[in-house]
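The complex appears here minus one protein chain, its other protein chains still in place.
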Amino acid sequence: ACGGGSGDGGDGDSRKISLGVFPNSILSLPTAVAMGEDFFGEEGLEVERVDAKTGPELIAGMIGGTTQIAGASTGTAFPAMKEGQDLKILPPFQGETKLVIATEKSGITELADLEGKTLAVPARGGDAETYVVQIMEEKGLDPSKITFLAAGGPPTLAAAMANGKADAAVGTTSSAELLEETGTEIEVLASPHDDTAGDRGEQGLSAFYATTADYYEKNADTVDSFCRAMVHTMEFMADEANKDTVVDYLAEWVGLSPEAAERVYELERDGWFTELEESRWQANAGYAGAPDVGFDHVVTGCGQN
Amino acid sequence: MTETTTGATRATTPTAIQMSGVTVEFADPLGGTKQVLKGIDLTVPAGQFIALVGKSGCGKTTLLNMVAALVRPTTGTVTVGGETPKAARRNLGFMLARDALLPWRTAQGNVEYGLELRGVPKQERRETARRWLEAVHLGGSERLWPWQLSQGMRQRVALARTWALDPDVLLMDEPFAALDVTTRVAVQEEFLRLWQSEQHKTVIFVTHDLGEAIALADRVVLLGEGRVLYDVEVGLERPRDLQTVAGEPRYQEIYNQLRSSI
Amino acid sequence: MTETTTGATRATTPTAIQMSGVTVEFADPLGGTKQVLKGIDLTVPAGQFIALVGKSGCGKTTLLNMVAALVRPTTGTVTVGGETPKAARRNLGFMLARDALLPWRTAQGNVEYGLELRGVPKQERRETARRWLEAVHLGGSERLWPWQLSQGMRQRVALARTWALDPDVLLMDEPFAALDVTTRVAVQEEFLRLWQSEQHKTVIFVTHDLGEAIALADRVVLLGEGRVLYDVEVGLERPRDLQTVAGEPRYQEIYNQLRSSI
Amino acid sequence: MTRELEEMTITAPDNATPVREPRRDPAETARRKLARRQTTKVRALQALLLVAWIGLWQVTADQEWLDPVLGKSPGQSWDYFVGAIESGELWTNTKATMAAVVVSWVLASLVGAVCGIALGLLPTVERVISPFLDAANAMPRIALAPMFIVAFGIGMTAKVALACTLVFFIVLSGARAGVRSTDSEWLRLSAVLGATKLQLFWKIMLPVATPAIFAGLRLGLIYALLGVVGSELISAKDGLGQLIASYSSLFQMEAVYAILILLAIVAVLLNQLMVTAERWLLRWQAPADV
Partner (left out) sequence: MTRELEEMTITAPDNATPVREPRRDPAETARRKLARRQTTKVRALQALLLVAWIGLWQVTADQEWLDPVLGKSPGQSWDYFVGAIESGELWTNTKATMAAVVVSWVLASLVGAVCGIALGLLPTVERVISPFLDAANAMPRIALAPMFIVAFGIGMTAKVALACTLVFFIVLSGARAGVRSTDSEWLRLSAVLGATKLQLFWKIMLPVATPAIFAGLRLGLIYALLGVVGSELISAKDGLGQLIASYSSLFQMEAVYAILILLAIVAVLLNQLMVTAERWLLRWQAPADV
């Protein structure tokens, strides 16, 4: 099972894929559902999941050939493409899901209160930081008064919030629920689900999938099968009849109680889509500071037929 | 130089070291005890140079350590200058086979070490050390580290360190055993010169070398199986010439006596 | 035992070592060169025991190293048994002041070392080593590590190692200098016994100790400032008793001659 | 006991007789018995300490001194442990981690020892490249992780490579220091006895450097473990580090603690193994104290 990156950019068994994902996150829920319901198998794909801890690691693992397709986000894919890495972007796309939250004990109730406070992000200069900055700027607030704190992964972030080392944070809907469940009372300052996150909240993308241009050229069929499986997954998730099943997947995948999972599901169920408009792509390129990254990176019509 | 009588003739001089009925037992690491000294009675008059010889393991070092308060007698008493050995430590000099110089101190620093431990002020310490290094012909080498000294020079530094404390009683455990023959003679001469040049100190000198014992000491004590087997006044006149002393008949006589009893 | 003539009387025996017009220069680390040996002519007949004495730094070790092919003469030639020193190495034994035992080998393993380097098969090696350890009275200590041996025992192992190779020529650089007096005499006796017990090997024996030189050797060569200052046949009869040899008039005579020229 | 060395704490036998008896004699067996008795005492004290520590942990959990996220009890960890043993999760991941540890340790140790001996033999080369080695050793390995992933993928190779970068330098500096203690007389003697270069390496240099190399190997083993687990924490398909990372992201700290303890046990066992090997291989060294 070991033995380094398989590195077979399509030369090996083209029906086998290593799929890089960010585990235990709402961002990778489609993968969890697709694997649980064997939608990949139905397309004749053999998918091995490779978990990664950070977004950059997902991209690096894909470039290095360990995975052929990997989850990606505005914060990871755009910088890589800007630096010259030719990626192909695949569906499904997930709309913005990041919340700006504050602990109750910090006394922060609105975005304006953030000035002078400490806000935890996974890593400095990353997508979460620009997210807050852009929302603040759009609302005419001064983000330069916030102290940004690189808090790393979820446990460190949670710990920092819990003991007051951080007043606020950026997190997904599910991680906010998780915080509540582990005993940290939180206040939502901005959410894409109720227009409090402005343009960015409306237009932003939080997750999609990517592959290298090289792999895509050599294995267009496999990639298309992947997309088809994902389209199928989206249909399954959107179907009201499957609500309980999806909530179960979510609860298990993210580690939430069924009730919290259901709340998250209600918020996120319409967040996924399989086709992307060019304007929205360009908007995201702008958010990521990479306006030159063109729409030609996106594989349109993938798995739609 | 000063008068050169052997210690034995001064029957009226005060007693420097007195042992009566001394036994020493060690707890055997495997259980039980082991008697190393089995009833030693020994009186050392002040100013006497006594050599202690005997087979390896016969208890020479143990006896010396007792005087230095490093070992306590199991029975019997030991007094040094009328006091307990522990109390008498301030009047004690100690010299070992390996020079035991501290490698992180210069020659000067090593001579100062004992003075430092006794709280002698810096200026005085420095002068005393320098004087004694001069005395052992190491003036000019004060600032050398031990590794820069030859074995003979190192032992001479140890000599200076011992002398700088101006002890009344000198305990020496095979002090010259590690020296090669040529150096050995030179350092022996140095030592004898120092000892003869002032009011004699009381010396207990442990050695394996019978020749050295006879040539240097006033009195030779042979230990064996924890007892005194033989106790003889050397009676060779001082100052002695170490080059020629081996030729004297008295030397040969004692040598042969010791040789046969060992 | 075998006949005991001094090497000097066998004028017709073949020549073991021949040096003619040998000079040795070292590149001075500060630039320039330094002449250590300044024209040495020396013929050593096979089977002669020659002692090399002289002040520290006069070139004794350099001369020995030249015979061992560790130093090349700047001018002049050196032959050993008619060959170049390098070629003659297989007939060479080498012994140093510090025993140079390998601490990770047992006594046995150390004696085997030379044999091993020369590719002697295991079984033979083992037997030879055991035989030579017996010969130096260390039978039963084969399996001890060097740290378990006393200094005298260590030097005896070194002796066995040297002898086990059965060399024609023995080079010894102050082999007993590190030993204390008692051990020293014992090992000297051991050595002399070995040497006398068989066909004599040619020996060059460097020492600082004039007494040792005269007591052991057939011929004493005094080096000084890179030249031979003095070259004398000892002429004391063999086998010699090291305990008494110092009393012989011939010994005293050579001793005094050497002493004055050094 | 009559002996008193009042102010001293180290007491060495001051008449260490140079000749020690061979191993087989009765005094030796008695000495061994004594040593065994002492070992029993040490083990008992260790057990006591362990119990005390677990007790303290239990109290910490009971009294809720820690954040509820972090404060889990020994019992909870034990439950996870038992479950994970049964599911085989621990076994497969431990295997994956240990395989990488062994491979990286052996590889880096070999290369490090050879390079170290070489540097020890070539002092000028050493002077020239030692700042470069220092610089390389000061690279934060976590920062290099993306490069390792691109170069080696996410898997065994990347873990091994990362651990190697730690172990290599540790063993290298041990071996380099070891060679320095070569006695020039051994070389002179060997030269006269006609030793070849290869013989010199095997019969002199390697044994000379062995004690120092061993010190490096012991520390290296711990750091191989640290390196592999660290690499797994950042990115891996399997291994104990990967388990820690995923449980940690699920806030299941009781599992994290259990795995950390497992790691500690593994480290202690590995170390014990090294001590035993060392004692046998270096039995030619005089014991520090008997």
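Letters A, B, C and D name the chains as they come in the text, with residue numbers starting at 1 for each one.
Here, contacts are C-beta pairs under 8 Å (C-beta built on N, C-alpha and C of every residue); 3 or more make two chains touch, one makes a residue touch a chain.
This structure is a prediction, so every number in the text was calculated from the model and none was measured.
Screening B:Val22, B:Ile40, B:Met153 or B:Val187 against the full complex identifies B:Met153 as the residue touching the chain left out.
The chain not shown here is touched by just one of D:Leu90, D:Leu206, D:Ile244 or D:Ala258, and that residue is D:Ile244.
Touch with the hidden chain on the side of subunit A covers residues 54-56, 59-60, 63, 75-76, 79-80, 82-85, 120, 123-126, 147-152, 155-156, 159-160, 162-163, 165-166. Interface residues of subunit B with the unshown chain, by the touch rule above, are 68-70, 89-90, 92, 94, 96, 98, 100, 102-106, 113-114, 116-118, 140-141, 143-151, 153, 165.
Touch with the hidden chain on the side of subunit D covers residues 5-12, 14, 38, 42, 45-46, 49, 66-67, 69-70, 121-124, 127-129, 131-132, 134-144, 146-147, 150, 173, 180, 182, 184-185, 187-188, 190-191, 195-197, 200, 219, 222, 225-226, 229-230, 233-234, 241, 244-245, 248, 256, 260, 263-268, 271-272, 288-289.
To be clear about the criterion, only the chains that are shown with their structure count from here on.
Remark: subunit A and subunit C have CA centroids separated by 84 Å (rounded to whole angstrom).
Chain centres here are Cα averages; for subunit A and subunit D they lie 40 Å apart.
Residue numbers of subunit C whose C-beta contacts span two or more other chains: none are found.
For subunit D, no residue reaches two or more other chains under the stated contact definition.
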